[in-house]
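Missing here: one protein chain of the complex. Every other protein chain is in place.
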Amino acid sequence: MKNDNNSSKSLETIDIRVYYEDTDAGRVVYYANYLKFAERGRTEYLRVHNIENSKLAEETGVFVVVRHLEVDYRAAARLDDLLTVETRVVDLGKASFTMQQDIKRGATLLVTLKVVLACMGQDGRAARMPQALRTILEG
Amino acid sequence: MKNDNNSSKSLETIDIRVYYEDTDAGRVVYYANYLKFAERGRTEYLRVHNIENSKLAEETGVFVVVRHLEVDYRAAARLDDLLTVETRVVDLGKASFTMQQDIKRGATLLVTLKVVLACMGQDGRAARMPQALRTILEG
Amino acid sequence: MKNDNNSSKSLETIDIRVYYEDTDAGRVVYYANYLKFAERGRTEYLRVHNIENSKLAEETGVFVVVRHLEVDYRAAARLDDLLTVETRVVDLGKASFTMQQDIKRGATLLVTLKVVLACMGQDGRAARMPQALRTILEG
Partner (left out) sequence: MKNDNNSSKSLETIDIRVYYEDTDAGRVVYYANYLKFAERGRTEYLRVHNIENSKLAEETGVFVVVRHLEVDYRAAARLDDLLTVETRVVDLGKASFTMQQDIKRGATLLVTLKVVLACMGQDGRAARMPQALRTILEG
């Protein structure tokens, strides 16, 4: 089921500063670290709507886990860069959803991610999405 | 162009122990850290054939960078697990190549990655693959 | 030589949110990651005075490196915590300086660091502190 909300409504943006910890000997951000930036973006997407990772599991018994990931690396970020991470929901199912995330430096698109997330119970099996989470993802 | 070598020839395997540094508060390996394991696997794939990351760039002026990534997360690794990373070349072009990487615990497949890597010159533009690298990737 | 400025003048504070990337399977922040938080604090201490890591080296040929570190771990930070890092100069020499850094959650002191930093030239040897840096550290 496609999320038909217009994107301006469901788009959340955070700023990220690049520190030494994020870079590697190639003098650019290490390729795995864009996934950290993306996870911060997804976390703040929920937090801005009053859902915290640490409480969602406690209150509903449901964890949100990454099931599938596609990443395009177009250009590299460097030390001291100020980046933005844009996060939006592009697909919403019964037990899973898909987020599109764009990492930019100013207007320049550096890295894009498509992230498929699934709801999982404490037994490790697929679980129905909690209504509180669904409401937020529907925008 | 497909690499038609049989896979037993081009497959390289490394062992990886999971330490606290790799895990997160969900008590499993943090999703970005499988990319570190995969990068160790690709590095050792080259090292076993006498190519080191730090020397390839110096000697040929060509860097190998990740352009595209697809990851499937099937099951989670945990603290103290002993994992294996299997790395093989599945496609080989003029300036890029694709590696398939399987991260396993024993016979259990945990995470699979398809990684598209490209050769880049010091000017940041696509570069022809150095012959020494091509020879190795052809198996 | 002691820095005799009163501490309210030279103290800089940043906020840090704890994400999954920072935690480990003990459900607390991994012990090495407080050093990342501290390095962000030192970087922002300089940035607020218009010195960026990436430009200092370019413009003066001098790098600032950590020579010695003492860390006291008093209490643990957890997922979703909002922390503050307080950074101040406590000692200033000809080619090195010492920073005291306190990592807190609200009024609770979690981790304290004493960090000795040294100026190093491109030859890897001790170098005189650039005047622009000295002026800032003197508060």
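Order of writing sets the labels: A, B and C. Residues in every chain begin at 1.
Just so it is clear, contacts are C-beta pairs under 8 Å (C-beta built on N, C-alpha and C of every residue); 3 or more make two chains touch, one makes a residue touch a chain.
As the structure is a prediction and not an experimental result, all values here were calculated from the model.
Of the candidate positions B:L79, B:L109 or B:A132, contact with the hidden chain is made by B:L79.
Only one residue from A:L35, A:L79, A:V115 or A:L133 touches the chain missing from this view: A:L79. The chain that is not drawn here is touched, among residues A:I14, A:A32, A:I51 or A:V111, by A:A32.
Residue A:T23 is the one among A:S10, A:T23 or A:N53 that touches the chain missing from this view.
Touching the omitted chain from chain C are residues 25-26, 31-33, 35-36, 39, 54, 63, 65-73, 76.
Chain A residues in contact with the hidden partner, per the touch definition given at the top, are 20-21, 23-28, 30, 32, 78-79. Where chain B meets the omitted chain, the residues involved are 17, 19-21, 36, 39-40, 43, 52-55, 78-80.
Quick note on the criterion: only the chains that are shown with their structure count from here on.
Among the chains in view, A has its Cα centre nearest the centre of the complete protein Cα set. Overlaying chain A onto chain B using CA atoms gives a rotation of 180 degrees, to the nearest 5. Taking each chain's centre as the mean of its C-alpha atoms, chain A lies 29 Å from chain C.
The centroid of the Cα atoms in chain B and the matching centroid in chain C are 35 Å apart.
Multi-chain contact residues of chain C (touching two or more other chains): 20-21, 78-79.
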